[in-house]
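Following this message is one structure expressed as structure tokens.
Here the complex is missing a single protein chain, while all its other protein chains stay put.
Let's look at subunit A:
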Amino acid sequence: MSASDNPFYTALALILGMDSDLIDIVVLSLQVSLVAVLIASALALPVGAALALWRFPGRNGLIVVLNALMGLPPVVAGLCVYLLLSRAGPLGSFGLLFTPSAMVIAQVILVFPIIAALTRQQVEALQHEYAEQLRSLGLTQLRMMPTLLWDARFGLLTVILAGFGRASAEVGAVMIVGGNIDGVTRVMTTSIVLETSKGDLPLALGLGIVLLTLVTLINALAHAVSEAAKRRLG
């Protein structure tokens, strides 16, 4: 294997070269996935907590469906969003297909079930633990929700990171709804697919290493923030 065929060397050259196309791709990847996780969290944390606290008919069915949707194949989510956003589809008039917004929508659909299902499980466990205290205070479920979410925050950070992992790793959905357009909707994972199909395997793997490095950095940052917070708050 010559130096230029070595994916680690390629990855290093990519990072050190600060190629402007690569930076655009990296920035877009992070924007799409972070915005998707942000939106999905804003929706899924309350939904997950509500599902843990309230008892209503069909609740178990809903939990099963939510758990099952954690395994939703990205390409299926992509196809559904494609059909929704296509000009011939119900939301076609917004002209969102083949834009970063379409990619965010698809990733929200993929990430939502993961965050909601795991939040439900975390909050429910916490509620059992504090059951007596909560009852003695006579709190309503609505009042319990923010308290329990806040108390579960360190566990929930891992939940959100799991959602981010799903978003940054998937390719099936963003490929279909984004179209992998150079400079517009091309992200890390779709670039890797493209380079693989061109037979440039060292570059494809090099991009993979760059992606993995970025995801590791974000996880390290989240870990550091949560450790620091734990120390300060005891």
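The rule is simple: a residue touches a chain if its C-beta (ideal position, glycine included) is under 8 Å from a C-beta of that chain, and two chains touch if they have at least 3 such contacts; residues count from 1.
Here is the rule we go by: contacts and distances are computed from a predicted model.
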Unshown chain, UniProt name, "Carbon monoxide dehydrogenase", "tRNA-splicing ligase RtcB", "Ring-1,2-phenylacetyl-CoA epoxidase subunit PaaB" or "Tungstate transport system substrate-binding protein"?
"Tungstate transport system substrate-binding protein"
Looking at the full complex, which residue from A:23, A:131, A:201 or A:217 touches the chain that isn't shown here?
A:201
Please identify which residue in A:15, A:35, A:125 or A:209 touches the non-displayed chain.
A:35
On subunit A, the omitted chain is touched by residues 27-28, 31, 34-35, 38, 86-89, 92-93, 95, 97-101, 179-182, 184, 194, 196-201, 225, 228-229, 232-233
